[in-house]
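Below is one structure; the comments refer to it alone.
One protein chain omitted, others in place.
Naming follows writing order (A, B and C), and every chain is counted from residue 1.
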Amino acid sequence: MIENAYSIAELMACVMARNLEDGEVAVMGAVSMIPMAACRMSQLTHAPNLSYISGGSGAVNPFLDPLVFSSCDEENLRSEAALALPDVILLEGHGKRFDVFFGGGLQIDQYGNCNLICIGDWKNPSLRGPGTVGLPFLPRSGRVIIYTTSHNARTLIEKVDFNSGPGFLDGPESWASKNLPGNGPALVVTPLCALDFDEETKIMRLKSLHPGVTVDQVVESTGFKLVIPNSVPTTPEPTQIELEALRRVDPSGIVRNLL
Amino acid sequence: MIENAYSIAELMACVMARNLEDGEVAVMGAVSMIPMAACRMSQLTHAPNLSYISGGSGAVNPFLDPLVFSSCDEENLRSEAALALPDVILLEGHGKRFDVFFGGGLQIDQYGNCNLICIGDWKNPSLRGPGTVGLPFLPRSGRVIIYTTSHNARTLIEKVDFNSGPGFLDGPESWASKNLPGNGPALVVTPLCALDFDEETKIMRLKSLHPGVTVDQVVESTGFKLVIPNSVPTTPEPTQIELEALRRVDPSGIVRNLL
Amino acid sequence: MERTSKVMPVSQAIQRFMPDTCDTLAVGGMHMHNNPMALIREVIRQQKKVKRLVTSPSACINADLMIGSGLVEEILTAYVGFEHLGLAPNFRKAVEKKTIKLLEADEPFLVYGLQAGAGGLPFIPYPKGLELTDIPKVNPDLYRFTTDPYTGEEVMTAAPIKPSVALIHCQEADPYGNAIFKGSEFTDRQMIFASDVVILQVETIVPNLAEKYGSTKVNVPGFLISAVVEAPFGCHPTSSHGYYTFDEAHLKSYLKSCKNPEAYGEYFQQYVTGISEKEYSGKIGLDKLNAMRQKGDVSFYD
Partner (left out) sequence: MERTSKVMPVSQAIQRFMPDTCDTLAVGGMHMHNNPMALIREVIRQQKKVKRLVTSPSACINADLMIGSGLVEEILTAYVGFEHLGLAPNFRKAVEKKTIKLLEADEPFLVYGLQAGAGGLPFIPYPKGLELTDIPKVNPDLYRFTTDPYTGEEVMTAAPIKPSVALIHCQEADPYGNAIFKGSEFTDRQMIFASDVVILQVETIVPNLAEKYGSTKVNVPGFLISAVVEAPFGCHPTSSHGYYTFDEAHLKSYLKSCKNPEAYGEYFQQYVTGISEKEYSGKIGLDKLNAMRQKGDVSFYD
């Protein structure tokens, strides 16, 4: 018997997993415990032909029983195949290899641009972040799933201080003018809600509220004006099947205890 | 006891081997039985720290006991290390990785330019050759050792019909103007003689005559005016030590029976 | 839900994944090694046309047989030959008689071009000195020049190569297309990464490939593979590294057959068009094939 109580990080994993389709190929970078769990649980439930590459390790379809913290951990290499990092970079550059790229940032703006570089001016930052690693590949990926464990008005802001992971740039005109191979940001998953992007304005839109969260709470925690539909559904709770798969992937509760 | 009679191809291998120094790194392409034997015998005699890469196989320091015909044969992989072909191309492009590149051609001209493409005009060739493979890297290699098993006036000609492996180009001025990382052709080994290049004119120069060969014979067999020094020594015959090493490398006589 | 196997018969793989006229076909293998002959023979049987054939830096019977079949309009290559056995007769004839268009290239062009194709790079600039051959003069479409923004100097470039289909031989794969090269990879892995569709032939299908060899040896990810064809001895008459050596006698008989059209027709009838791929190994003789199995310690490559 699986305990039915779930954590918010587990719900976030389920929201991501539901967005993944059978046969797709996904890739993720560092500190990606939730996306890794989402991919692996999807393989065990509705998407047995999903493939995913665990960041810098180059591992293709890690078995991840159990899940580990580090994207470059050798445990990832208990996998179907493994690529040297330069090969992963080839795949990321190709433009048609990845259906899904998981991204995030210190800041995420209304158009889904991400920033892993700094808060404030680059020359004189109030906070120096770690650096952007592979996020510049976002415009060459099928679609981008953005996630953050901090839904607040400092993280979700109107415009990133530094664009290190392009989303819809300055909005629909600038995006369209670039004619990029990727389809841009598609989904944002936070501890409060799931969001997508308005087709016309390319501005982030509330998609579903996690159980117990209100629209006001989301609005207050967001640093820009979200698109709010007339009726916003509640994010479905994890099903028994989802929880079973998730806890098989993550028996030690790495995701479960993350938030 | 080693039989002291030697074949011309064996003598050619010895001439090449004597040109290789301890600690150097050499590379060769297809149909390279003589250079491969020369490298391997050098390791067993005077150059234990010589390294060599056997063409397309990517094998580093094949043990080659015995020698094989094909540069891409799996037997080459009985070696110290092995690289994927794109890695060999990186090394060839670097400009400081290889001290020696073994080259050759359907035609070799007075400035050491090689041609593996065609006889006659490219658009209307009287003979279509196989293609040039890696010879364009010659100007980025420390020095080039050219060899041919056909010393005649059709092979050694004044100007190649198609330059697919640059030597000293159109002579000293054009060579100097290019300021290349390599030092150009250094040695030519044929069944009749060894040749080097005049320091000033960059024209091929008779260096030593194989036993029993005359200057006239070489001149008649060469399609351009060689530089002939006043006195031309005879190529020293293989020593007992050289023959022992060579036959250890090539017990089945692949090189021995080549010519 | 069940995971979908990509394993299928050779006829189905070619039928399904290769268009009747293929824009750019890449064939793997280098010299007389790892040539995906089972796939190539089937392409000829099914009379699929090829607008542009791309080879490794050193092609052999893989290209020569296809050219001999008359299905190839143009070829991008740096070498077609039979190494110590001599020139490639059909390639030579077709170029000399101008029945094929030749896109002359050097080895780095193919390596750089495939890498650019694989990585979405617009081109690869050459190291200085490689522009000194006559090749850029005869292939100005693919060899071009631009400015090095760091030095201001002019540099030669290689165009990206993006094959529509690649035919590749790996020694072993799992049913999902994850695969290994037991010996040399040549440019085959690059072709896999650069191509839209990859049809793989293998000696053996191994369900738990990564457990057998360790995942880091399995460097062909299954998601790049469209079909897996089990074709034991499928490289014959070329070698399959770690499995068997090349059939020198057969290659010589092929070369000899090319000297007159009747003999070539007979070779074609006997080994290609007149039989199915299933019948091929029987035609060669299983005893003979087994005798070519690598005699030495193949575990050396494991």
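The rule is short, and it goes like this: a contact is a pair of C-beta atoms (placed from the backbone, for glycine too) under 8 Å apart; a residue touches a chain by one contact, two chains touch by 3 or more.
Being a predicted model, the structure only gives us computed values, none of them experimental.
Shown chains touched by the hidden one, complex as a whole: A, B, C. Considering the full assembly, B:S79 is the residue among B:S79, B:Q107 or B:T132 that touches the omitted chain. The residue from A:Y6, A:Y52 or A:F137 that touches the chain not shown here is A:F137. Of the listed residues C:T147, C:T204, C:Q269 or C:N290, the one in contact with the hidden chain in the full complex is C:T147.
For the chain missing from the display, the contacting residue among B:P48, B:P211 or B:P251 is B:P48, taking the whole complex into account.
The set of subunit A residues touching the chain not shown comprises 30-31, 33, 56-59, 69-75, 77-78, 82, 84-86, 89, 92-95, 116-117, 122-123, 125-137, 139-140, 162-166, 169, 178, 180-182.
Where subunit C meets the chain that is not shown, the touching residues are 119-128, 144-151, 153, 155, 157, 159, 181-184, 211, 214-217, 299-302. With the whole complex as reference, residues 22, 25, 45-49, 51, 53, 59-60, 77-84, 87, 89-91, 93-95, 97, 140, 181 of subunit B touch the missing chain.
Here is the rule we use: only the chains that are shown with their structure count from here on.
Identification of common neighbours of subunit A and subunit C yields an empty set. Chains B-C form the pair joined by the most contacting C-beta pairs. Subunit A and subunit C have centres, each the mean of its CA atoms, that are 39 Å apart. Remark: subunit B and subunit C have CA centroids separated by 28 Å (rounded to whole angstrom).
If each chain is reduced to the centroid of its CA atoms, subunit A and subunit B end up 56 Å from each other.
Shown for subunit B are the residues that touch two or more other chains, of which there are none. Residue positions 115 of subunit C are each in touch with at least two other chains.
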